[in-house]
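A single protein chain has been omitted; all remaining protein chains appear in their positions.
Just so it is clear, A and B label the chains in written order, and each chain counts residues from 1 on its own.
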Amino acid sequence: MTTPEQTEHTEETTGHGDISVGVAGSGDSSASATRITPGNALRPEDIALEVRTGLVKPSEDVAEYALRLGDDALILAQRLGHWISRAPELEEDVALGNIALDQLGHARSFLTYAGGAWEKSEDELAYFRREHEFRSAHLFEQPNGDFAVTIARQFVVSYYQFELYRRLTESTDATLAAIAAKAVKEVDYHRDHSAQWIIRLAQGTEVSREKMIHGLKLVWPYVAELFADDELTTRLADAGAAVEPSSLKADFDRLTGEILAEAELEVPETPAAPGGGRRGKHSEHLGYILAEMQVLAREHPGASW
Amino acid sequence: MSPHGNPEVPASSAGDVESSAAKVPAGPAGPASADSGSTSSVSTSSTSPTPDRSVWPLWEVFVRSSRGLSHVHAGSLHAPDAAMALRNARDLYTRRNEGVSIWVVPADAIAASDPDAKGSFFESPQGKDYRHATYYTKSEGVKHL
Partner (left out) sequence: MAAQNLQSVPDQPAVPGRDEADEQARLEAEGQAYFDKVMAEDSRIEPKDWMPAAYRKTLLRQISQHAHSEIIGMQPEANWISRAPSLKRKAILMAKVQDEAGHGLYLYSAAETLGQSRDKMMDDLIAGKARYSSIFNYPALTWADMGAIGWLVDGAAICNQVPLCRASYGPYGRAMVRICKEESFHQRQGFEILLELSNGTPAQKQMAQDAVNRWYAPALMMFGPPDDDSPNSKQSMAWNIKRFSNDELRSRFVGMMVEQVRVLGLTLPDSEVRFNEETKKWEHGPLDWEEFKEVLAGRGPCNAQRLERRREAHDDGAWVREAAAAYAAKQARKHAEKEFAA
């Protein structure tokens, strides 16, 4: 997987150079703490280009698998996006926004790649599939609830995704490996963010501890589905392209257990929900999510934005 | 409003423009550093009770834009403790690759020189040209000097 070289120094200008001295002429503009660059990393656009030019094309199995991971990230990004302008403090608006943007980036990469098998774009997959065609697990569809519920969901998601992406970087499928290599670093930070909050909410006030315990109870039934193997994952794991979800469980349990222990919290003993998202059987929530997400695109089929 | 103050004593805070402000002792706080991985609690602010239990103290953020350069003051933010201040700083001040390392410092741990001591505090170096190479003109033209 290649990424195009990008120039290091792309000092931004405002496009309003005619008004006064502007940014460039101002005293602080050379201060190093404000130098901004787009960086150099794998972008969904790079994958789209490789798919379009026929450089990469996923097998049907790999596409189906990428669809699962893409849908997980997309639905979560849709949920998290709601927090921007509603977080407990402005700093947290920004933090949750970053996590949502990371997830959306992963979703776009996986969906773009998956679409290569069926000549569909990321947007055709996101906006014009019906509910039963989505492959997200139930956990990602769970409502935001209060901040503790969102943190509980994010805690489970990020520890799961970290173990998954960490192993996927060694996938025999070069594109999956490349997407995972970018994603694993970002998800590592999501782990840290959620762990910090788990500890603070659990050991902050009595109110916050109660809410944290409640939040974990609400999301825990959906943990099991994340680690369920099926024929597709077994086939792909045998081929070295993917990993068996069940193989992630031990590390997930150990690492989440450490944080929960530090927070003096018990692993919730709630019975597991049956799941079914990977087969297109969803919770009651997904329909609403899709209705909102897809409404405008579907009003204007074929339009470009 | 007196413009005077002791440069050895850190600036005091003011809850409101009009109200008088109490002195805050200079705590033994060191900077929390993102590149050393240290997130030990250095919050001195927790010793000064806030009127509202939900108000987080102020932190100053310093960003190193690339290896080999100094940390530069980037701005401020609010956070409950050093660990969260570092993370908030990462989320807020490095959204566009601005840095490779971050320091956060409790704002009330910074001692600042008195702005009105400009005359006396910074007068001494004025006019001491002999501290600068340009003062020595007789050696002009001599190689490797």
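Throughout what follows, a contact is a pair of C-beta atoms (placed from the backbone, for glycine too) under 8 Å apart; a residue touches a chain by one contact, two chains touch by 3 or more.
In this text, all values refer to a predicted model and were calculated from it rather than measured experimentally.
Residue A:A87 is the one among A:A87, A:A177 or A:L232 that touches the chain not shown. Between the chain not shown and the residues A:E133, A:E170 or A:E292, the one that touches is A:E292. Along chain B, the points of touch with the absent chain fall at residues 1-5, 11-17, 19-24, 40-41, 43, 45-48, 50-58, 60, 73, 75-78, 80-81, 84, 92, 95-96, 107-108, 110, 112, 114-116.
Taking the whole complex into account, chain A touches the unshown chain at residues 12-16, 18-23, 26-29, 34, 36, 44, 74, 77-78, 81-82, 84-94, 97-98, 100-101, 104-105, 107-108, 111, 122-123, 126-127, 146-147, 199-201, 203-205, 207-208, 211, 292-293, 295-297, 300, 303-305.
Heads up, the rule we're going with is that only the chains that are shown with their structure count from here on.
With centres taken as mean Cα positions, chain B sits 36 Å from chain A. Listed in rising order, the residues of chain A touching chain B in the complex are 31-39, 89-91, 94-95, 98, 189, 192-193, 196, 200.
Per the touch definition, chain B reaches chain A in the complex via residues 56, 62-66, 69-70, 72-74, 77-80, 83-84, 87-88, 90-93, 95-99.
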